[in-house]
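The complex appears here minus one protein chain, its other protein chains still in place.
Up next is chain A:
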Amino acid sequence: MTRVPTAERPLGKHEIAAYVARDIPRGAFVNLGIGRPTLVADHLPADSGVVLHTENGMLHMGPAAQGAEIDPDLINAGKIPVTEPPGAAYFHHADSFAMMRGGHLDVCVLGAFQVSAAGDLANWHTGEPDAIPAVGGAMDLAIGAKQVFVMMTLFTKTGAPKLVPDCTYPLTGRNCVDTVYTDLAVFDIAPEGVRVRETFGTTPEDLATRLDVPLLP
């Protein structure tokens, strides 16, 4: 069972994942993005009833396959071999994305380079001259899921904020992010602005001095 971490210090990536998991409604249909968002699955209670969608064409995806369970025909969106629990279903790509674009998924959890105060998301392309752009399903997820949760560190390794007034990286989607889970705080992106829900090892006042985004109390 997930233990909600203390708020005395910044969260590690597993603790951020636990916070995200806590906010996923029971029985929700959820897509977890490639990378850190996949950690959320480890923190969902066994009886959560959450059904995971993987955009390459499966609902009720099981955990990663081990040893003899590995089947090259059964992979997730990160191309990692996974398993097929009872209740799983397969479908082709147009159906898989219709599921997403048609608003049938309750939640998707994505990583981000930047999120703006208006909920714009940048997570697919650094825009650097030698970068090879690769978008995958990110733009479809960003506009399709009923709720979009972002999981990221609040600052880059060089200390630049990732919650920004306007994204400087190429956008994935506009006005699409609902909640941002970071190592230092959880932020709700509301129509009236960015609200600090919780902080970890810092205070809203301290964050206000380190971010260029106005924070609502």
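Please note the rule applied: contacts are C-beta pairs under 8 Å (C-beta built on N, C-alpha and C of every residue); 3 or more make two chains touch, one makes a residue touch a chain; residues count from 1.
Here is the rule we use: contacts and distances are computed from a predicted model.
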Protein that the absent chain corresponds to, by UniProt name, given "3-oxoacid CoA-transferase subunit A", "Fe-S oxidoreductase", "Sugar ABC transporter permease" or "Sarcosine oxidase subunit delta": "3-oxoacid CoA-transferase subunit A"
From A:22, A:101 or A:195, residue that would touch the chain that is not displayed: A:101
Candidate in contact with the missing chain, chosen from A:24, A:75, A:108 or A:213: A:75
Contact residue for the chain not shown (choose from A:10, A:37 or A:137): A:137
Where the unshown chain meets chain A, residue by residue: 54-58, 71-76, 79, 84, 90-94, 96-98, 100-101, 125, 130, 132-140, 143-144, 170-174
